[in-house]
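As you look at this complex, bear in mind that one protein chain is not there, while each of the others sits in place.
Per-chain residue numbering starts at 1, and chain names A and B are given in the order in which the chains are listed.
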Amino acid sequence: MSTASVPLAESINTTLADLLDQDPALLLLGEDIGRLGGVFRVTRGLRDRFGADRVRDSLLAESTIVGQAVGLAMSGLVPVCEIQFDGFTYPAVNQLVTQAARIGDRWNGQVSPNLVVRIPSGGGVRGVEHHSESNEALFARVPGLSVACPSTGEDADQILRYAVRLGSPVVMYEPIRLYWRRNTPVRDARPAKSPTAARVVRRGTDLTIVTYGAVTHEVLQAAHALAPAVDVEVVDLRWVAPLDMDTVMESVAGTGRLLIVHEGTKDVGIGSEIAAFVAEHGFGVLRAPVRRLAPARRAYPPADFEKDYLIGVQQITDEVQVMTE
Amino acid sequence: MTDSPVDMYVPSFGHGLGEALLIEWVAAVGDLVERGDVIAVVETDKASTEIVAEVPGRVTAHSATVGTVLKSGEPLYRLAAGQPGPA
Partner (left out) sequence: MRRSLLRHMLVARGIDEEARQLQKQGALDLWLSCQGQEAAQVGSALAVGPDPTVFPSYREHAVALLRGVTPAELVAQWGGRTFCGWDPLGLRFFPYTLVLAAQTLHGVGYSIGRRLQGREDFVVVYIGDGATSEGDMSEAMNLAAVESASVLFVCQNNGWAISKPAREQMRTSLAERARGFGIEAERIPGGDPETVFSACSRAAAHIRAERSPRLVEIEVARMHGHSTSDAQEIYRTGEDIAQARAADPVTAYAARLRASGLVDAAWFDGVEAEVRVLREQLMKEYT
């Protein structure tokens, strides 16, 4: 059950071009995003179209990118930054956490920075060290930052359009292994209730899987494969901060079972927060213990071993079967 | 001397790119190639790139036509591997 779709990289390119077209205050900033079009070509052709002032090849220094973007945002511009790979985000953490996230409060609301940081992330592409990581949970803990993890071009489009006008910084993770994928599992076409809402991408009655990012595809494949024996509902969070727990609770109320699947490591991860919330507020509707499926707490391995690290369709299927026996 | 022809496959292109458009055959059927010689030019979603011979030998067949989308792991051409002997 799969369908042809526009690859994520092309879709984001179209959205960015449209945003640049609509808002003269918006500009892009990142390593190699201009002349080269980015290492993933997400910004291909944009420098030619909008000029080097608005599609800016940054220095190869992540703190410079985000720190400069804070100043650009203070001046009234809307910087949309690209960090080249997830694992290179760390030099920018100080500027994101102690600065970008706190500008609004520090300025008593006088400045509300529109600032977006796009980060290609995740594994499954035989990346070398630091090129396959998922550190979204790190930023999800930071008050003042919103963190999005879209798994389709349509969602990325809605999220980006919302993010550039939010008035506080947004970090958006883009799954590398979906950038050029043209075949994706079938999804429920109903749109999300709001730009910040989670999305029920498969309706079901027996068990809820809450997930986000690239692994949403494996979850959907597993769910489709399990039908009709087990009817799985799949919630694609789309945002990990803030979390749309209303949609999660609504789904769990209907199915009574909850499995959380993500690619970032398990301990103190996004799944921990969701499990805790459901235990606190939804204990009465649960028919079985909440379970989490995520990699163990260890660094992302060399490419030869990434299959052991990533959560595959079979593991998801097995887990669902155990939970619904 | 040469071995009997074997299938040579489309390589992976990295960064999750699993497909490429076949633009041009550089090595014709019958050509002798050294390791590293360009066999074909393809275009991935990211860039134009060359597919090169992995071992020396003689190209005995093309397994795809120009203008088709190649997938990593599919047969691309056939090669009779080995250093050709004196004529």
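By our rule, contacts are C-beta pairs under 8 Å (C-beta built on N, C-alpha and C of every residue); 3 or more make two chains touch, one makes a residue touch a chain.
Remember, it's a predicted structure, so these values are computed and weren't measured experimentally.
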Partner chains on view for the chain not depicted: A
Residue touching the undisplayed chain, where the options are A:61, A:186 or A:253: A:61
Options A:17, A:111 or A:313, residue touching the unrepresented chain: A:111
Options A:19, A:33, A:55 or A:72, residue touching the unrepresented chain: A:72
Missing-chain contacts mapped onto subunit A: 25, 27, 53, 59, 61, 63-64, 67-77, 91, 94-95, 98-99, 102, 105-108, 110-111
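The rule we apply is simple: only the chains that are shown with their structure count from here on.
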Between subunit A and subunit B, centroid-to-centroid distance (C-alpha), Å: 37
Subunit B-touching residues of subunit A, taken from the complex the two chains share: 7, 9-10, 39-41, 124-127, 176-182
Residue ranges of subunit B touching subunit A (in the complex, touch as defined): 12, 14-19, 44-47
